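Structure, as structure tokens:
The complex appears here minus one protein chain, its other protein chains still in place.
So, subunit A:
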């Protein structure tokens, strides 16, 4: 705590009037920000609030249009990430930039001085990772590591540069509660060494727990600068979204109807060397039920989604039944015709094509199921652009999709707005069955609550909803029933009232056997 006086005297980082214009649009508008030494500072804001732009300017990826940045009282210009690292700013990105085929040490070497020998880097990696409670094997291949371990690589990589300020972008969004716990310990350690942390997160409780100060952004401006411990989650959320975030109304348990989806003993061999095999998956979802499937990324969620959606049909036709009909071998459009809707995890390049307009992306999911409305000319299949555009406008207004222009490219929307469109595109059909993978991944609080409410409402109206999610808060908010997927196996379903956060965390780690299995499960 040698720096404690320094906190008052001069902040480590001081930002004044920082502005970034893209054309005439101000992504950041006169931002002021002070981060003290040894302070964990939260940066809160919806998607599109300007957090990423601000952070990119601090890390030298973008150049500010106006304003100043001072480090330790001296004004600095940060022209590149290399210069940022030299000035003592390290960054851990939300989406890791790691080469899967290389080892941990090789990945770290890529960001360091090319003259440093690899053996020395491996040694330092091992030392630093041990010292900070982030165990890593320098010779392990990245492809074999869990998401949590990959994040450790990024953190160790940043630490090796001996930074004064570490920026973490949504670090816990991919971690189990236990892994997050360990990350918090590391952060506390960094703090005790007098290093500062800029912590970007959507999780308000987390921010309240570990952060000393919080800066809230909205529409590119600072709307709040507070001590998060003095606030309530609701008051923080208000600063972020401007209005009170609507609380999701959950469906009543008990009043379920017929079984709409049934999966019976489905096993699927892995399609690629890095895929997970599904092992004897069984589940039932009734009308009015929201089944949430929790689990850490990479435990078979996408494989399960592929099997349910019919993008990769399975061998056993009776393995999956939709509304009583066997559909295992049916492809995705056949299942859509039976009243099913699907929302994949990845927005860009799976649920939507970024360069195509919203109306084209509407057609993407519904060219077969809405053939009568959207296509004309019989076998020629001529597109009815006006009908498609009308439907797309309707979806945008119902889901409150904020966009520039009438029919912009999907890639120009912020993550939350595009996700609202993608979910709205399915809801617009009133599907009897909806399967959603990570409905609010990387989505701001306002959009997330809207999407969750829509899913709950759909179930209330008599549909069966399956939500695959890593976000436990979300699961507790909307699920009537919870199962956990781990290493391709699905646990028994539990009514949502009967599980605690702790229990789920254990199930996610592979539970039943013993606790150390959590550690080794990913190292094979």
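Basically, contacts are C-beta pairs under 8 Å (C-beta built on N, C-alpha and C of every residue); 3 or more make two chains touch, one makes a residue touch a chain; residues count from 1.
Simple rule for what comes next: contacts and distances are computed from a predicted model.
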Q) Missing chain's UniProt protein name, "Heme lyase CcmF/NrfE family subunit", "ABC transporter permease", "Cytochrome bc1 complex cytochrome c subunit" or "Gluconate 2-dehydrogenase subunit 3 family protein"? A) "ABC transporter permease"
Q: Looking beyond the chains shown, say which of A:116, A:192 or A:381 touches the absent one.
A: A:381
Q. Any idea which of A:54, A:91, A:109 or A:351 touches the chain not displayed?
A. A:351
Q: Have a look at A:143, A:297, A:364 or A:389 and name the one touching the chain we're not showing.
A: A:364
Q.
One chain isn't shown here. Among A:240, A:332 or A:358, which residue touches it?
A. A:332
Q: Identify the residues of subunit A touching the omitted chain, counting contacts across the whole complex.
A: 22-25, 63, 76-77, 79-80, 82-83, 309, 311, 331-333, 336, 342, 344, 346, 349-353, 355-356, 360, 363-365, 367-368, 375, 380-383
